[in-house]
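With one protein chain held back, the other chains of the complex are shown just where they sit.
The chains carry the letters A and B, assigned in the order they are written, with residues numbered from 1 in each.
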Amino acid sequence: MKTQISPGRLILYSLLILMVIVYLIPVYMTIITALKFPEDINLLTSWDFPDRINWGSFSQAYDKLGPNLTNSIILTITATILSTLLGSLNGYVFSKWKFRGSETIFTLFLFGMFIPYQIILIPLFQVLRALNIYGGLPGLILAHVVYGIPITSLIFRNFYAQIPTGLIKSAQLDGAGFFRIYCRIVFPLSAPGFVVASIWQFTQIWNEFLWGICLTRHTSNPITVGLAQLAGGQAVNWNMPMAGSIMAGLPVVLVYIFLGKYFIRGLLEGAIKE
Amino acid sequence: MGFKRDQLIAVLMLLPSILLIALFVYGFIGNTVYVSMTDWGKDAALALDPVKNFVGLKNYADLFTGFLDGRFRQDLVNAVFYSFFLVAGSLAFGLFLAVLLDRNPKGERFFQTVFLYPLSLSFIVSGTIWRWLLAPDGGLNVLPVFIGLPKLEFQWLSSLETTLTFNWQYLPRLLVIMISLVVLVISLFILGKGSRKTGAGVGILGFLLLAIGIFGKDLLPTILFMEEIHGLNMATIGIIIAAVWQYSGYTMALFLAGLRGIPRDLVKAARLDGASEWQYYRRIAIPMLKPITLSAVIILSHISLKIFDLIFAMTGPDNVEAGHPSLLMYLTTFRANQFAKGASIAVVLFILAAIFIVPYIVSSYQGRKAAEL
Partner (left out) sequence: MKSICKRLFLVTLMTIGAIAFSFSTMAGGHLKGELEIFSWWAGDEGPALEALIDLYKKQHPGVKVINATVTGGSGINAKAVLKTRMLGGNPPDSFQVHAGQELIGTWVKAKRMEDLTPIFKEMGWMNKFPKDLINLIGTDEGIWSVPVNIHRSNVMWYVPANLKKWGVKAPKSWADFLSIAPKLKAKGVTPLALATNWTANHLWESVALGVLGPDKYDKLWTGELSFASSDAQKVWEMFGKILMHTNTDASSLSWQQATDMVVNGQAAFNIMGDWAAGYMSTTLKLKPGKDFGWAASPDTGGVFMFLADSFGLPKGVTNRDNAIAWLKVLGSREGGDAFNPLKGSISSRLDSDLGKYNAYLQSAAADFGKNRIVGSLAHGVTANEGFMNDFATVMGMFLKSRNAKQGSMAAQAIAIQNGIATK
């Protein structure tokens, strides 16, 4: 026997579908515009599916953005690995090796997560210049690793809090030291923590713009800067910036779609756990 | 003892991070505050070893009362509106979506994915897309045609219209009036609690302030010698829409987690008492979301200060109407070579952020302390 759909359910689903349309409109527009020829893009048919498909937009956009994509991949992977490892160590200390003042230090760390980055921009230049790493990816990686410390430490600290302290204590009694406990007990249990933290860092670093435009020379520009360049000039041929947007957006959207559960966990971490 | 040695190792392992944060966060903030009190700028600002003289708070005085810095004041007003609408819009939409999803529709995961994906995008990507949607010859304006209405003519990103205007000259009076209203509300609150004397006293103070604000034209200084009108620029609306589109999924996730966290017993009890769906949400569920709302407000208002990327991608850096202090800081510092002034804008921005963040962080610190006891 089929259950009847109640009017309440009907309203619920129609509202949901309406909202889905609202949220997907920009994607639809991006895809169809990217597939059009520049001369086919005009006001009256802007919502229509293209009559003839122009895959060339993507290769054209790739010609311009290819180097930026490479830079972003190198940057994101390196900075993500470094900052999650650092965060894991910090989280381990903050949760299992508390000492006098460690809570205060942790709080001071957290503050670094919330500053508007304009406040550190001018000295950041001077320090990168002094270290002779301004302009290339190493400087950008350093910035992302340093300013990633607060959030990764927070994620791992909260994650390790779930590991029973008794486990640590008994290992200590067995004579295991700081590193052995980390390698034998804590690290093997860390996989979900690493997934949450690295997804978070991956999206943050991939999407970052201000440092990208301020700290790198042309050949080291990440994808966001490349895209802003592509779209910011002569905004007449909209198919190219739209194809570029797809290229710049796809990696993070894919990560989000396939690992959404962890993405949301990273999201809630900062807001609810405390 | 091994423990002691290990504890020492633990501190040593933390040390690099401590040093990095100390330098890159606190040291840099201190440096920027110092730079903001110098005259580093203009002609030879870009020399390898620029001359910096200490000038105290002059740059700040210029920002708020100097007649050349009207753009900063406009941007500051914009920033308030950006923050307000981003927070209010995301909360409203997020709550709406969360309540819909809390009804356990089929395909909930799909819906969640759709509402949340914009969050994973970069502001540059979403900004580029929305710029096209809102372009004068772009898609959004032509939408009404499909349902038989005339096409919209609104200039989303280049409108010069302003509403809710006020004159910056009279800002002190406006502030006094606003404070007086807050004081009056507090007095009512105290009266409600039953303490008449203090309530009445606070009430009188409130009315006094209100009177000063309204009639005290000569008592309070006018901070500019000329009229300067600021308000809600219509050119910011499009950017706000894009930002809400991007961040309402975030509040949805927060609220949904909150709604799901309500103990089942409570839900059942409400049902047994015969509460309707509407009553359940109004009386029980939504009041329980207060702490989550608070953290959402704080995190969103902090995000709204980073709207730099979105504006950059949607209008370019030179659209004064849609400007934001974070963008102005970039332009002032790097295009106009006025490092000191750029630094002081950054400090204002930082203080705005700190107003929200410091209490939040301190209370979470106290929460952790309490949890340990």
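One rule holds in what follows: a contact is a pair of C-beta atoms (placed from the backbone, for glycine too) under 8 Å apart; a residue touches a chain by one contact, two chains touch by 3 or more.
Source: prediction; values computed, not measured.
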| item | value |
| --- | --- |
| Residue of A:Ile25, A:Leu85, A:Ala161 or A:Leu259 touching the missing chain in the full complex | A:Leu85 |
| Candidate in contact with the missing chain, chosen from A:Phe106, A:Tyr160, A:Tyr182 or A:Trp238 | A:Tyr182 |
| Touching residue (missing chain; options A:Ile11, A:Ile53, A:Leu131 or A:Leu254) | A:Leu131 |
| Touching the absent chain when the full complex is considered, from B:Ala88, B:Leu205, B:Ile241 or B:Ala336 | B:Ala336 |
| Residues of chain A in contact with the chain not shown | 78, 81-82, 85, 125, 128-129, 131-136, 138, 141, 182-184, 187-188, 213-215, 217-219, 229, 232-236 |
| Hidden partner interface residues of chain B, rising order | 41-48, 50, 67-68, 70-71, 135-136, 155, 157-158, 160, 226, 229, 315-321, 330-331, 333-338 |
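In this text, only the chains that are shown with their structure count from here on.
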| item | value |
| --- | --- |
| Whole-Å gap separating chain A and chain B, where each centre is the average of the chain's CA atoms | 21 |
| Complex contact set, residues of chain B against chain A | 2-3, 5-7, 9-11, 13-14, 17-18, 20-21, 23-29, 31-32, 35, 97, 100, 103, 105, 111-126, 128-133, 135, 137-139, 142-143, 146, 245, 249-250, 253-254, 257-258, 277, 292, 295-296, 299, 302, 305-306, 308-309, 312-313, 316, 326, 329-330, 333-334, 339, 342-343, 345-347, 349-350, 353, 357-358, 361-362, 364-365, 367-369 |
| Residues of chain A that touch chain B when the two form their complex | 8-9, 12-13, 15-16, 19-20, 22-26, 29-30, 33, 42-44, 46-47, 86, 89-90, 93-94, 97, 99, 102-105, 107-112, 114-124, 127, 146-147, 149-150, 153, 172, 175, 177-179, 203, 206-210, 214, 224, 227-228, 231-232, 235, 238, 241-242, 244-245, 248-249, 252-253, 255-257, 260, 263-264, 267-268, 270-272, 274 |
